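One structure coming up, written as structure tokens, with questions to follow.
All protein chains of the complex are present and in place, except for one that has been dropped.
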Amino acid sequence: MSVNEKAAPAAGPATNPTTATPAPEGWEPKIIGFACNWCTYAGADLAGTSRIQYPPNIRVIRVPCSGRINPQFVVRAFQRGADGVLVAGCHPGDCHYSTGNYFARRRYLLAKRFIEYLGVEPERLQVRWISGSEGQKFADTVRELTEKLRALGPQRRLRETL
Amino acid sequence: MLLTITADNLKSLLDKLARDSLLVAPVLEDGVTRLKPVKAASEIALDYSNTATSIKDFLFPQSEDLLRFVTDGTLSIEEIKPERAQVAFGIRPCDLASVALMDKVLTTGEYADTHYQARRKNTVLIGLACESPADTCFCTSYGYNPGHSAGADVMLYKDGDQYLAEALSDKGREVVGGPGEGLFKPADEAAGQAVKKAYAEKEVPFGKEVDVEGIDQLLDNFFDDQYWDDVSKKCLGCGTCTYVCPTCHCFLLTDEARGGEGLRFRCWDSCMFANYTKMAGGHNPRPSKKERVRQRFMHKLNYYPHRYHSYLCTGCGRCVAMCPVGLHIAGVIKDVKGVKAHA
Amino acid sequence: MSATFTDHQAALRDEVKKLLTDGSIKGFIGYARGRDSYHPVPAIVTRPDQVDGLILDQFSIFGLTKYLLDYIFEDGKMGIVVKGCDALGLGRLINDHRVDRNKVHVVGLPCAGVLNGEKVAKLGLGKVQRVTDKGSAFLVEGDKGSKELPKTEYLWDKCLWCENHNPAGADTLLGSEVENVAMKPRDFSDITALEKMPSAERAAFWTRQFSRCIRCYACRNVCPACNCRECVFDIADPRWVGNTVKLSEQQMFHFTRAFHVAGRCVDCGECERVCPMEIPLMKLQRKLQKDVIELFGNPKPFVPSEVEVLGQFRVTEDPEEFM
Partner (left out) sequence: MPENPLVPSVATIDRITPETAASDVKTFQVTFDDPAVMERFNYMSGQCAMLSMFGVGESMISITSSPTRRGFLEFSVKRTGRVTDVLHEAVEGQKIGVRGPYGNHFPLEMLKGKNLVFIGGGIGLAPLRSLINNVLDNRKEYGRIDVVYGARSPGDLCFKYEVLENWTKYENAQVHVTVDRGDETWTGPVGFVPAFLEQVNPSPRDAVAVTCGPPIMIKLVLQSLAKLGFTDDQIVTTLEMKMQCGVGKCGRCNVGDKYVCIDGPVFTLSQLKQLPPEF
């Protein structure tokens, strides 16, 4: 069989994206959150110290700035098993480095549409501005995303096979 | 013994083969005809000069797993063996010939490539003679022809609305006598031979333009020629020629690991890429396009003939058709002859 | 009706001969005859005696600007012939500070559209003797027949909505400028159709396309916007995209390449044209163009500018969707 269909059994696209496969028993959505160090990460911290309850489905990766979050990270996260990705940083105007999030905004306006264009469901990639004081917003965002993903089921369209 | 099979019976045979084993055949998809696994004969495209990629994809896949390893504290290695039997249908004479050239490298000498050998053993090749060679085809330059059947297990020649067939190996006879039982009829020997002869003598216009006679020797003292400087300037440095070539077989071994486990792969590599010969310390014996272009053509037309006594090209014309800048082996042969004639 | 490329062939040869002889350039990048009269190939000449090998014909689609990167570390000037679209590619390389404008002698070729050699070759007209511009069609006369070919059917798609018929900023112009109007409005209907597809179908569409990729990198190597000193795909450590050829790596490759040239693509379409597996790569680029136009109000995102779309921002005018 051609290697080009390595990810696919002989009968065409392997992980056939057109047929929804039911989620396996006990499946929980996995979210990778890229959080800027200065706002969102502090917001997540605040959510924790304020004992605001939110689903444990997110793994946060701290980055210096939302401007650091290369869209490749998002695609790789999906390929390596994420069911949803949260990209989050300071509100426009609040960037620790003055302008990083303005660049991120442009980039993700384009990248989000582009990732959807490749066939990933729009709900799976969330971009949010969450400040250090918005612990509640962080918790709400994660809860909302988790619920959406639970309804969608596992992400299979960009999943890699080793 | 020559046989015939009607188009309908051929369809039945292919349906049967697709059901019972893995059948690989030409499929037209998004404007490209290439070999793909098929589930039914109805998926197969028969209107093609040649497929965009060759049977190499299935005997020597672009990437294949060699072993699985676990490195958690200790180390265990598990060899992976290709097991699947497959039948490939619609293989053109040039690609049948290319398999023999690959065989020389991968199955002879002190070491054999066991993966390739296993796939070779488990593959039945059903050849299909060329009705209408493309304007980039030049198989006749190397002494092959549109009816060349060497390497096929079963060879088919379209003859009006039916096919002349010949089983050329035990594997082929198993197909004809097994799944093909009752579908083939004996052919009139004389008429059959006439069909074969017509294919063998079919005109390949571009082949007449490309004269390879003695090119291996002409290249013996051509390594330092200015020609390589001039011609290589055009090269884009992409790997199209090597990846569509049915005889290019250079590869790379690479690991991919997640956590404590992973796989070692073998993937195609291309001598056109800058990193191909770059060593860990930074030294690169082929640092520029000149050396790389020269290597590719010298390998096909001089080095390989020295080692294995035939050219590493079958005139399939893929590089002629697909090189973005028209820098292909037929042109190089013509050029070298021209340079030598004027020297 | 305007002059065809072939009408400028003699003038081009004279010009190049003069430039090479008086030493103002050390080499010239142009076209030569390929395997037939429908497939001209690039040619790089360095001596006056090679100049007669240069040709110009109405099939000269290949953008030559990427070759300039081979000469950036050498002294002296290179000459090059560019059409309107190629001039954008050259602009890309200059704006990216990869090519020094002072080291290039640009010969401009006004262009009323390039014939699609792949399509015309199939008509069986034989060896092309002459091409004449008949306004809405090209008359192609070959040794086995002649045919008037409507431009809307036989030009490359991109030529139909081209608004850059005349190469900007050339040092020498061959002939005179041609009328600069697009034959069709810029068309994103195929992109819109894809956007409207249910996402699962769209995923299946791209899966089918990407699974054909053989990772030959022809698209990258021909692209004037892909001009990084070291390409991310060639870096071994960290390895962003694995060597193994499997769907997930192909997705990563195509996503990365498309996004790396987002807002920088000059719409020359060379990537799609050279792809041996006929992957519709411009459907990726034109989606990005369409979004750039819609989101950032830049009507011509394919015209290189000093600061590119993703290298700038506007504090209040940029859309805000992430509050």
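Letters A, B and C name the chains as they come in the text, with residue numbers starting at 1 for each one.
Everything that follows uses one rule, which is that a residue touches a chain if its C-beta (ideal position, glycine included) is under 8 Å from a C-beta of that chain, and two chains touch if they have at least 3 such contacts.
Predicted model, so just to flag it, every value in this text is computed and none were measured.
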Open item on the list: For the full complex, can you list every visible chain touched by the one that's not shown?
Closed with: B
- [ ] Would you mind spotting which of B:34, B:92, B:148 or B:249 touches the chain that isn't drawn?
- [x] B:249
TODO: Mind listing the chain B residues that contact the chain we can't see here?
DONE: 66-67, 69, 71, 74-77, 79, 105-106, 109-115, 223, 249-257, 262, 264, 266, 269, 271, 276-281, 283, 285-286, 291, 295, 298-299, 302-304, 306-307
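As a convention for this text, only the chains that are shown with their structure count from here on.
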- [ ] Based on C-beta pairs in contact, work out which chain pair has the most and send it over.
- [x] A-C
Open item on the list: Just the number, please: Cα centre separation of chain A and chain C in whole Å.
Closed with: 35
- [ ] Between chain A and chain B, tell me the centre distance in angstrom, where each centre is the average of that chain's C-alpha atoms.
- [x] 43
Task: For chain B paired with chain C, centre-to-centre distance based on mean C-alpha positions, whole Å - done: 31
Task: Residues of chain B touching at least two other chains - done: 53, 62-63, 256
Open item on the list: Using the touch definition from the top, which residues of chain A touch two or more other chains?
Closed with: 3-6
Open item on the list: Looking at the complex, which residues from chain C come into contact with chain B?
Closed with: 34-36, 39, 41-44, 62, 66-67, 70, 208-209, 212, 214-218, 220-222, 234, 236, 242-246, 273-274, 276-278, 280
Task: Interface residues, chain C side, partner chain A - complex - done: 194-195, 199-208, 211-214, 240, 245-252, 255-256, 258-259, 262-263, 284, 287-288, 291-292, 295-296, 309-313, 315, 318-323
Open item on the list: Show me the residue ranges of chain A that touch chain C in the complex, using the header's touch definition.
Closed with: 3-8, 13-14, 16-18, 20, 71-72, 75-76, 79, 91-93, 99, 102-103, 105-122, 127-129, 157-161
